[in-house]
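One structure is given below, represented as structure tokens, and several questions about it will come after.
Heads up, one of the protein chains got dropped from this complex, but the rest are sitting where they should.
Letters are used for the chains, namely A and B, taken in the order the chains are written, and counting of residues starts over at 1 for each.
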Amino acid sequence: MEETKPRKIMFVNRKAPHGSIYAYEGLEVILIFGAYDQEISAVFLDDAVLSLKKGQDTTELGTKGFSATFRVLESYGVEKRYVDKESLAQRGLTEDDLVVDVEIVDAAALRKVMGEQDVLLPF
Amino acid sequence: MSSLDVSGKTIELDEDGFLKNMDDWDKEVALALAKTENVDMTEAHWEVVNFLRDYYQEYKIAPMIRILTKAIGKAFGKEKGNTKYLYELYPAGPAKQACKIAGLPKPTGCV
Partner (left out) sequence: MKFGILIQEGPYNHQASDSAYNFILASLAKGHEISGVFFYNDGVINTTKLMDIPADDRNISKRWSDLGAKGVQLIVCVAAAKRRGISQNVLIENARIDGLGQLSELCIESDRLVTFGD
């Protein structure tokens, strides 16, 4: 059996960081999964690319700011962090606007990486 | 326990003895919190507490234990970068006990 082989698990972040809890609760899952020695990756697409945008301040929203927390992903074992090229461009952002080092991928490349996963977890 | 008296000020705690308001924290409050945990704060204890506070300040979360051990080892010397060392300082568990003394939010208990 392949019980001991680490599984390829990808977090598919799709939603804006504020306005709903998906981004935050998704991040909480990512941080826990880091402890399980699997092959963890995360992709940010659609409005989720905004989660990684520098210079966020949630004081006026009255919610906990958590964009800084995305910066721990690498140390928590999320080896690959992808951002969808088109989603980024549509929102007028470039790699320099983001709080973490990511790999920018186009739709075709993303499709390929997703196809290689054992588990996709959408948030 | 629902509050602590620290130099004339009443500090509110939650049902598990964590600070209700993170802004209440100072060194004296930390010492009082340590007392509730029966921890005598030495230089080594402060290293961990201060590290946790800095980490929280930067990343808005408390690091999970294996990240903490790694980072402590890197910052303060290899001999300190292990779970055993942290448990010697904080026998009831560094994540819970040191976080409490550092005035960080209660870990969500999700492992």
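To be clear about the criterion, contacts are C-beta pairs under 8 Å (C-beta built on N, C-alpha and C of every residue); 3 or more make two chains touch, one makes a residue touch a chain.
Bear in mind the structure is a predicted one, so any value in this text is a computation, not a measurement.
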item: Residue, one of A:Ile9, A:Leu52 or A:Leu88, that touches the chain absent here; value: A:Ile9
item: Residue numbers in subunit A that touch the chain omitted from display; value: 7, 9, 21-22, 25, 28-29, 32-33, 35-36, 38, 118-122
item: Footprint left on subunit B by the chain that the document does not show; value: 108-111
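The criterion applied here is as follows: only the chains that are shown with their structure count from here on.
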item: Interchain centroid distance [CA atoms averaged], subunit A/subunit B, Å; value: 29
item: Complex interface listing, subunit B residues touching subunit A; value: 58-61, 63-64, 66-67, 70, 108, 110-111
item: Interface residues, subunit A side, partner subunit B - complex; value: 28, 31-32, 34-35, 64-66, 68-69, 71-72, 75-76
